[in-house]
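One structure is given below, represented as structure tokens, and several questions about it will come after.
A single protein chain has been omitted; all remaining protein chains appear in their positions.
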Amino acid sequence: MTRARVRTLLQWALCVWLVLVILGAFFYAPSALGFKGESARIVFFHVPQAWVAVLAFCVNLVASLRYLRTRDALDDARAAAAARLGLVFSVLATVTGSLFANVMWNSFWNWDPREVSIVILLLIYAAYFALREAVPDEERRASLSAAYAVLAFVTMPFLVFVVPRIYWSLHPDTIIGATGKLKLQMDSRMLQVLLGSLVGFTGLFCWLYTLEVRLARVRLARAGREEA
Amino acid sequence: MRASTLLSESVAVLGKELTSELRSRVALNAVGLFGLTTLIAVAYQIGPYRIQEQDRPHLLAALLWVILFFAATSGLSRVFVKEEDARTAKTLRLAARPLAVLAGKFLFNLILLSALYAFIVPLYCALMGYSVQGIASLALLLACGAVALSATSTMVAAIIARASGSTTLFAILSVPLVLPLLVMLIQGTRAAAGSTAIAAVLPALRGIVSLGGATLIISVYLFPVVWHD
Partner (left out) sequence: MSAVSVEFQSVGKRFGNRGVLAAVSGTLQRGRVLVVAGPNGAGKSTLLNILAGLLRPSRGEVVYREGDSPLPRAHWFERLGMAAPDMSVYEELSALENLRFFARLRGLHLDSQAMQGLLEELGLASKEQSRAVGTYSSGMKQRVKLAQAVLHEPAVLLLDEPSSNLDESGHAVVAGLVARFRERAAVAVATNDPREMAWADARIDLAL
């Protein structure tokens, strides 16, 4: 089977998977106790979006570190692609989180530490692109933004683990508790849909990321031919 | 093999920074005046009597760090931007090893921040009626906070100096990195104000020291890349 065929198959499989996740979120998973109405169903979208925002940040870090070692323009393109997707998913996570907050606590924004954490991640992505826009020289742009990405990553553990531990949070209990142990208290069907959604959104990120990197590769090859 | 040591070069860079600053006083004036202006505006509008008693611990701690951070951003980026503006960056690049430049400029920013804290914090406490029970805890927080803030700001200043060098870009890049630090500093200050025990500020202090330490370590790796690219 050719690579193109495998790619097409995987894309269709992803599409079907995501449709199943959406259907599962609304029809298969039961309502959650302790939440207003059906508002808890947003968790099947909000949590994977936040997960992908963080995953994209990690991919951006790896690509940035690679660029600093290899100075290959494709690694810079990979880092930028991951950051673009990370920005989109952190916006989505912020919006879905706000919608949930409005339903639950009648306020779109409560300055909850976890809300603040995802916004800080969004600010980091925005700053990353502001830096890239400010540097016209491609090589310098790549190395400065790679350096910033690595520096920004240092704050990640504090955003995700330390700050929420210092402050009491409105945010529903996370899957990983304060002691670091897994706290899986979800209904099994809810958990199936959540895990399925995590896989689906991860697949969506991988697909979009691959598309961006392929496009970057074509652009770089064309620029190389023009130079020659 | 270089005839100079990293320590001697770092001291030379720090000495040059201090001499230049004492003669021009650009960063000192910027930081001092911004801090004073903001403090006066806050003290005039809010003062010691307009905050409800139950809100005082949160608000006073938060306002203090807003003033300090706002003042600091006006001057912390200068340490590298002035090298690019004055065209001395290339000369320095050829003469000094990168880590000496980083160490010298980090220490300069640390001294600048310390001067700002020494100036603003007592004034703030007087003008806002902010009584702090744990003075030793607060001093420890200020010291550790200065190290962490200086580490982050120096590295960001090095990056933006090689970009457009604008203060706006410095603010955009440093705010997301400094926010977790500010959150921990505000919480620690609140705890220090309410208790003499060092244990009260330990959670925040641990976070601040870890963040500052991690930033310093990663800067040792990143700075030569930024400086020479």
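Chains here go by letter, A and B, matching the order in which they are written, and residues are numbered from 1 within each.
In this section, a residue touches a chain if its C-beta (ideal position, glycine included) is under 8 Å from a C-beta of that chain, and two chains touch if they have at least 3 such contacts.
A quick note: this is a predicted structure, and the numbers were derived from the prediction, not measured.
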Next on the checklist: Take the complete complex as the reference. Which residues in chain A touch the chain that isn't displayed?
Outcome noted: 71, 136-139, 223, 226-227
Checklist entry - Which residues does chain B use to touch the chain missing from this display? => result 1-5, 8-9, 12-13, 15-16, 19-20, 23-24, 86-88, 90-91, 93-96, 100, 228
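Quick note on the criterion: only the chains that are shown with their structure count from here on.
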Checklist outcome for this item: dist(centroid_CA(chain A), centroid_CA(chain B)) in Å evaluates to 31
Checklist entry - In the complex of these two chains, what residues of chain A are touching chain B? => result 68, 113, 116, 120-121, 123-124, 126-127, 130-131, 134-135, 139-140, 143-144, 146-148, 150-152, 154-155, 158-159, 162-163, 165-167
Next on the checklist: Please output the residues of chain B touching chain A within their complex, sorted ascending.
Outcome noted: 152, 155-156, 159-160, 162-164, 166, 169, 172-173, 175-177, 179-181, 183-184, 187, 203-204, 207, 210-211, 214-215, 218-219, 221-222, 225-226, 229
